[in-house]
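Some notes on the structure that comes next.
Only one protein chain is missing; all other protein chains are in place.
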Amino acid sequence: MKKSLLIAILAVLILAFAVSAEGEPLLIGVYGPLSGDAAMVGQTMVEGIELARKQINEAGGIDGRMIELVIEDDEQSPKVAVSAANKLVHDHKVIGVIGTVNSSCTLASMEVTWDAEVPHITAISSGAAITNVGNPWIARVQASDLLQAGAITRYAVEDLGAKKIGIMYQSDDYGAGAMEVIVQVLKDEYGMEPVANEPFEANALDMTPQLLAVQKSGAEVLIMWNMYQQGALIAKQAREMGLTIPLLGGGGLTNKKLYELAGDAAVGIVNSQTFFADKTKATPSAAAFIDAFEKEYGRMPDSNNAMAYDSMMIMAEGLKAAAPDFKNTDIMAGILAVKDLPLATGTITIAPNGDANRDILIIRLIEGGKYELVK
Amino acid sequence: MDFFIQQIIQGIAMGSLYGLIAIGYVLIYNAWGVLNFAQGDMVMIGAFAILVTHIFWGLPIIPAFVVAIIICAIVGYFVELTSFRPLINSSNTRRLIATIGVGIFLRNLVRVIFGADPYPFPSIFGNTPVKIGELTIIPQNIWNTVIGFVLVFLLTVFLNNTRLGKSMRATAQDREAARLMGINVKQSMSLTFIIASVLGGFAGMLISPVYFVIPTLGTSLGNKGFSSALLGGITSNPGSMIGGITLGILEATSTNFSTSIQASVAYIVLFIVLIFLPNGLLGKKESRKV
Amino acid sequence: MTLFNKVYKATRIWILLAVALTLPYWVPNNYYLQIFCLGMIFAILTLSLNILSGMTGLFSVGFIAFFGIGAYTSAILTTKLGFPVPLAMFLAGVLSSILSLTLSLPTMRLKGMYFAVATLAFGEIMYQLFLNWTAVTEGTKGIKGIPALELFGTSFRSYSKFYYVILVILILIIMLARNLISSRTGRAMLSIRENDIAAEAVGVNVPQYKMISFLISTFFAGIAGALYAHMVRYVSPESFVNAESAAVLAMMVVGGIGSIPGAIVGGIGLTVLPEFMRFLGNIRMVLYGASIVLIVIFAPRGLGGLIERIDNILSGKQSLGVQKKQQHIEGEE
Partner (left out) sequence: MAILETHGIGIHFDGLRAVDNVSFTAEEGQITSIIGPNGAGKTTLFNLIAGFYTPTEGTVDFEGKDITKLKTHERTRLGLARTFQNINLFRELSVMDNVLAGLHSVTKCDPISSMLNLPNKIMEEKESKKKVMETLEFLNLSEYVNEKAGSLSYGLQKNLEIARAIVFRPKVVLLDEPASGLNTNDLHELSQRIVTIRDSGITVVLIEHKMDVVMSISDKIIVLNFGEKIADGTPDEVANDPAVIEAYLGKDE
């Protein structure tokens, strides 16, 4: 009795396997911080990718084959990110990888995809180093620190006419990477030096020592490079101590929490961005994305949603180009061949080093926690 | 000069919070002989307790504080009962590791319940800065400093002048002798732990209006707290307040010397104190027993 | 002693060795192999910490700093100065050892908690150094393109080859640690852990032996760090944050403080196990915290104690039921 049952189950399993083998799905690996302090960012990334996958599959997949996602957590740790990438590549045998968030995690784990020669797109990491080590298997949708920090610095000097620029940054891979770019751009393009350059701990609460130093330096503009939590603290504490100079920053500031935490102190903060969720001003492709996202999740997408969505779309371009064999070299070639592709975060062209070139947006937080497009 | 004074003012505001956190370390160290690495997370628990009572439940501020204090006491008692009492006769190594475990547990439990994102908390005493000449002072900071000192004063009075306080002190000095004197050692140790937890939580309640409420609130504050405790002398309650303010001022003024040193100030101070001033600023010398 | 006991005793080490040597052939794929490699590197680190904390009773809360020093040293020597990898790995151990003097020399007088806090401060300061000393460490950008180990014309870039390098080093360090325990030096360390007053009375120069313990343990930790650097081939400060120190401590506790097999099981176990618990998300960390406390309370000897007990039963030294008193290098203060 038992034996026959076992045989029956086995038979069903084999059958099921045989059926699925026909239209075998294309496995794409996704990894990001899904637990810990950055879990929200990881979650938004997965949402964007999931939406893109759904649209692609609903449109008939790629060469008749469906895309299936395998999702792994990297806990925001470089060590775990390496394991996660290995799991995707070697255990799940995915044909493409999207991830992760922290630049240090991407840098550590892209060695794995590089070695295994698996096409890899990072949606959110901005570290300049990712695309300048000659890794032929990586592409990036996020605008690198070079682009973002460069754009904000130019905005500060050219549009605001600032002669004295102060910098504050969170001393980790996100903040320090951008700080170096700002200093470089100021020096190379304008022959200037920042009047203050103050790091703070990534989980610091009291920003006044740094703000006092900025105030003393007589800076006309403060460029801060950090996430929205610290952004809120800086805005609040700067206003409290009477420092009223314009506050500028990077994409990490864009979050509805920024206004919730800092209130009116956050009004007027200007930051660089790759995506602006305003249908009236958006390109048709971006507007379509906003519509679809709102329908799917019942809220407006943020920039991470958009970049993750674009990552999946660019991966799909690679897959299309490589059909029906889906050879790794063909997929990567397809990704690098993307040119003037209208997507959620703009019209994207992938440069030979893997970076997605597009215009950087500058946005400003206005009354009520809304954003307006500056340029 | 104004700039320097402004730095000092800021240092005192932050430092008195460090001091308040430090007292929790001191109380537990003296009664239990262990540095409680979960003390920083009690600060976080306090911040979340007031968030829940005042914002989520909508209690007016005073009852909200009272209920939050009760929550902190309960959490403190739970930690003592589950992770300190069973290990009372274990080696220091084990007890230290247990406190690290408790910290990880509390931090992540709160994160599971409330998420990793920060919550705003409205100012209780007003965030509109007061201008005195060129100097800016934030009312909340003054209040925090004052409340910090008042609490330390009350604690000292309690420990020196009440029967319960005296038995707590006797227990901290010599557990065996206290037992012989007829003191309920178990009870006074529990009480010490609960008071330390409440003081830690209270620091969290004072901090939340200045900053915000987040599960990782206690990690760096905890380190600053025990640095202050050791700087002040781990055997001294008033010492921790002095230690906290000293550390606060050192941190605030460190930006004058080097921009990248601020994050390490607490640890460099700690290292120097341990080497050159092992009994801290106000601590008593621990004599050697053969 | 039954025949089974005898056979077990005679063969256990060979069986273990056979399993270890053939592992790359029967794990399903490279992912599992990589997890094992990482686990073994952390086993070496846990073993190093055990020499300091388990044997000598010096409790370190910032131990990952020496792992980091080792990783950075080997990374910098190979990428910037063109040192051959094996030499760089050795020097990683040496430098980690030398830098440990900056911690151990001034803190030798400190006891218990004070010492633990000093190590924590040291760990934080080292992290800030990795982060801010950009000229040498590349700061937050990290050091990229670290070469894989090459020996006698063979590259050990693939996990299946590097695995054996780690295995050999792990076995070597286990042997060294075992020899150490049953030696004059090891007994001096154990005596400090057990009773430093009596240690002085039998003529042990306590500060000197604490320092020796430090030098040995950080040498191994530095080697572990170098192995990590050449396996991942990228190092950045984020890998050496204080939470990692707590993770190594947890490995030591779960394995059993002072137990060599425990350190191996703890290091590998706490690297491999989380891989299969990751679906739990944030709850995993809650359970992690709770299990540390529970193990400290209810299984003070950790898995190492359990393994030693099973080993004793299988080799006939101990009958099932009663636990005979046995020598164990772990103690109560």
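Read from first to last, the chains carry the letters A, B and C; within each, the first residue is number 1.
As a working rule, a contact is a pair of C-beta atoms (placed from the backbone, for glycine too) under 8 Å apart; a residue touches a chain by one contact, two chains touch by 3 or more.
All figures in this text were calculated on a predicted structure; none of them were measured in a lab.
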Which of C:176, C:272 or C:294 touches the missing chain? It is C:176
What is the set of subunit C residues that contact the non-displayed chain in the whole complex?
176-177, 179-180, 182-188, 190-191, 194-195, 197-206, 212, 216, 325-332
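Here is the rule we use: only the chains that are shown with their structure count from here on.
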Please categorise the chain-chain contact pattern as a line, ring, star, complete graph or other.
complete
Just give me the whole-number Å value for how far the CA centre of subunit B lies from that of subunit C.
33
Chain centres from averaged Cα atoms put subunit A and subunit B apart, in whole Å, by 38
Which subunit B residues touch at least two other chains?
111, 260, 263
Expected list for subunit C, residues touching two or more other chains, is 128, 132, 282, 285
List the residues on subunit A that touch subunit B in their complex, please.
36-40, 171, 196-201, 203-206, 208-210, 212-213, 215-216, 229, 232-233, 236, 240-242, 257, 260-261, 263
Subunit A residues touching subunit C in their complex are 34-36, 39, 72-73, 75, 77-80, 82-83, 86-87, 89-91, 102-105, 107-108, 111, 115, 127-129, 133, 171-177, 199
Complex contact set, residues of subunit C against subunit B:
53, 57, 59, 61, 106-107, 109-110, 112-114, 116-118, 120-122, 124-125, 128, 132, 197, 246, 249-250, 253, 257, 282-283, 285-286, 288-293, 296-297, 300, 331-333
